[in-house]
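I'd like to ask some things about the structure below.
Excluded from the complex is one protein chain; the other protein chains are retained at their positions.
Entry: chain A
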Amino acid sequence: MLFLRQRASLVAETIALIDFGAGNLHSVHNALQAAGAHGVEVTADPEVVAKTDRIVLPGVGAFGACRDALAGIDGMIAALEQRVLKQGAPFLGICVGMQLLADNGIEFGEHKGLGWISGIVEKMEASSADIKIPHMGWNDVTPQTDHPLIEPGEAYYLHGYHFRAADSSEVLATTTHGMPLVSAVGLDNIVGVQFHPEKSQAYGLAFLKRFLEWKP
């Protein structure tokens, strides 16, 4: 019975997948559906965001371009802040969608982020000649704290910039590529992951399923 109730609540829930032109938008949509989501709405409408149960922010490419595209949707950042920060809707940021949570991003100039998780996003520097950048491929997700979304495993990473968190208590998981890198950040109802759950086969789909069932 409990299983049936959970299933029913998943069916009834709406998930707003924010469309600001990010390249992984459709892949994230496909993966959310494969993970069991039924009510995914791909949207650039702040009014949809204001009423949704959960929010997913995708993103690949350059920080500044993603930030400008998101800020270019009239009322979107205000709607996200209202729904996530004030009303506590569960939020997931993926890759650049996670990096946008930072205070600032330094990629082709300095850009302001959302400032929901304190830290900056900056270029990775190779610590030795055999460390290639971008960080591209499967690597560990090593939990740093007990969090219902974060399980140890292997996930796919594809990034040349990384999140330097100001507060280590907001780092949920790390990975290692020549140096320790932040793999996941979180605070209350907000989680951001550097890896791509939509491209991480069974691990990624299980992660998205946990997000869909998360009651922060």
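Everything below uses one rule, namely that a contact is a pair of C-beta atoms (placed from the backbone, for glycine too) under 8 Å apart; a residue touches a chain by one contact, two chains touch by 3 or more; residues count from 1.
What we mean here is this: contacts and distances are computed from a predicted model.
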What is the protein name, per UniProt, of the chain that does not appear here: "Sarcosine oxidase subunit alpha/sarcosine oxidase subunit delta", "Imidazole glycerol phosphate synthase subunit HisF", "Lipoprotein" or "TRAP transporter small permease protein"?
"Imidazole glycerol phosphate synthase subunit HisF"
Pick out which of A:Ala12, A:Ala78, A:Met136 or A:Ala166 touches the chain that's been left out of the picture.
A:Met136
The missing chain sits against chain A at residues 23-27, 30-31, 34, 60-62, 65, 126, 129-130, 132-140, 154, 156-160, 176-178, 196, 198-201, 204-205
